[in-house]
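Of the protein chains in this complex, one is absent; all others appear in place.
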Amino acid sequence: MADPILQIRGLSKSFGALKATDAVSLDLVPGEIHALIGPNGAGKSTLIKQIVGELRHDAGSIRFEGQEIGTLDAPARARLGLARSFQVSSVMPEFTVLQNVALAVQGASGESFRFLRPALGDAALVDPARFHIAHAGLEGREAVPAADLSHGERRKLEIAMALALRPQAFLLDEPMAGMGPEGSRQLTAILSDLREEAPILLVEHDMDAVFALADRISVLVYGRIIATGTVDEIRANADVQSAYLGEDA
Amino acid sequence: MSVMLLIEQVLNGLQYGVMLFLMAAGLTLVFGVMGLINLAHGSLYMVGAFACAGVAAATGSFWLGLAASLAAAAAAGALVEVAVIRRLYDRDHLDQVLATFALILVFSEGTRWLFGSFPLYLSVPEVLSGAVTLPGGIEYSLYRLAIIVAGFAVAAGLFWLIGRTRLGVRIRAGESDREMIAALGVDIRKLYTVVFALGAALAGLAGALVGTIQSVQVGMGEPVLILAFVVIVIGGIGSIKGALVGALLVGMTDTLGKVLLPVAFGTVMDASDATAIGSALASMLIYILMAGVLIYRPQGLFGEAH
Partner (left out) sequence: MLRESWINAVLLAALVAVPLWALAAGEPFVITLATKVAIFALAGVGLNLALGLGGLISFGHAAFFGLGGYVAGILAWHEANAMPVTTLPFTIEGTNEMLAIWPVAMLVAGLAAALIGALSLRTSGVYFIMVTLAFAQMLYYFAISWPAYGGEDGLSFYVRNTFPGANTFDPIQFFAICLVLLAGALALSWAIRRSRFGLALMGARQNAQRVVSLGIRPFGIRLTAFVISGMITGLAGALYADLNRFVSPQMLSWHMSGEIMIFVILGGVGRLYGPIAGAGLFILLEHLLGGVSEYWQALLGLLLLVVVLFARGGLIGVLSKEARDG
């Protein structure tokens, strides 16, 4: 297997007596979609927050492209190419689609302290932004305020913004949440292509999507990873069935 | 500086802190339960002072005035809550700031119209006038001592109210989850009005008690309001305990700073310069204290981290 882009070793985080993350180890290798599943309250969101730097971990290491990033703050990790989407659609509602994605390009390029030139007259921002908007399937919607987008379109806008960060890895937190069947199918196709850009750590409840997309699956229960393997291995795993799939299906 | 004088100033600081607590407790309660920042809290303080001064002048009884101050401030609070504040709970902080700033203008001008621009004076009731001799031979104003005692009694009452009564249970529930408490069948609108009126009454009480030490005039509420904000920033928002600790810290720092700083500067420079520089610096001391808390613990000493 290729060298992992994201390598997590022994990551732990407690809130008082509660071990939200318990010695978690996880790899994300180039070209894969690695799904992270687990019952509600298993600590998936807490884990994502530690990886992106929103929460500080208590112990363990997070290496990204061979570099330890555990001490960097969230913006610094984002600029290294760790792109993240949110559980609940998270965009700038008053901005147009183009402004949203242009801001993402700007974040990646690292230069926000320019005061006089119009941002939307800046080809260095607008050209990549339009490219990513088209890539995410939102062509023709550039001038629409994000607040006026449909739910599915807003999900696509998030993908466009994640793409604009020119990521080395995507962390997608329940991208299918709240989507209808048609929207889920479209998004599944987009995500399947996306793994060519960069590997994806996918947190998702929609098992159809997970089984359709994932190259590998890790199962998180009570803050611990109880199994990692291919789709078939996970389906066959007895622990997983009793801890998770059993009670669900 | 003698030890006696120092002890006297410590007592003054306590008295000042207790006053600030009465202001800050209402503010922090209203913020904790309703999520509202109320700039007009200083106006309720003023209403209390004027009601006390007006009734005391008409009847000759400070105690009737004191009762009137509680009633008037609570009534003004309830009225304002029903007429205006209620519409602000779901608004952002900017709207809350502006609307309650507008209320200050209305209250101040209304009071000026009713009572005129000249300050009123309240005299200390007969029973509490004069001085007492404390252990160690310190002479101290009986009235100020009574304020300290009254303030701590109110603080104890508040802790009891919040911690031990049904109303307190509802208030605490309202802090954590509005929908939950509505689901429990509590009339949340009435609860909010009661909490607001309670905070108003505390402010009115503070106004009446201070009215005998300072003059009663339009605009007296806002400087105290801003100090109460400093108290809340130091103590942590929504915390009654934080309000008490913050208030005593601010009261002590301000009082002792004003006495000690000029003396301290006096040891290295001549007296008039020392007084000027010392008192100018002393006026900034509590804000420097606040800045220190912001650096050390931005959520306040007893606030919860976000």
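Here the chain labels run A and B in written order, and each chain numbers its own residues starting at 1.
The criterion applied here is as follows: a contact is a pair of C-beta atoms (placed from the backbone, for glycine too) under 8 Å apart; a residue touches a chain by one contact, two chains touch by 3 or more.
Everything numeric here is computed off the predicted structure, so don't read it as measured data.
A.B. asks: Could you tell me which of the visible chains the hidden chain touches?
C.D. replies: Missing chain, whole complex, touching shown chains: A, B.
A.B. asks: Among B:L98, B:V127, B:V149 or B:A271, which one touches the chain that has been omitted from the display?
C.D. replies: B:L98
A.B. asks: Return the single residue from B:Q9, B:S215 or B:S279 that touches the missing chain.
C.D. replies: B:S279
A.B. asks: Of A:P30, A:G60 or A:G107, which one is in contact with the hidden chain?
C.D. replies: Of these options, the touching residue for the absent chain is A:G107.
A.B. asks: If I consider the whole complex, including the chain that's not displayed, which of A:I5, A:A20 or A:V52 touches that chain?
C.D. replies: The single option touching the absent chain is A:V52.
A.B. asks: Take the complete complex as the reference. Which residues in subunit B touch the chain that isn't displayed?
C.D. replies: For subunit B, the residues touching the absent chain are 31, 37, 84, 87, 93-95, 97-99, 101-106, 108-110, 112-113, 222-223, 226, 229-230, 232-233, 237, 276, 279-280, 282-284, 287, 290-291, 294-295, 298-299.
A.B. asks: Go through subunit A and note every residue touching the omitted chain.
C.D. replies: These residues touch the chain not displayed: 52, 54, 73-76, 78-79, 83-84, 86, 90-95, 99, 102-104, 106-108, 110-120, 122, 125, 145, 161, 165.
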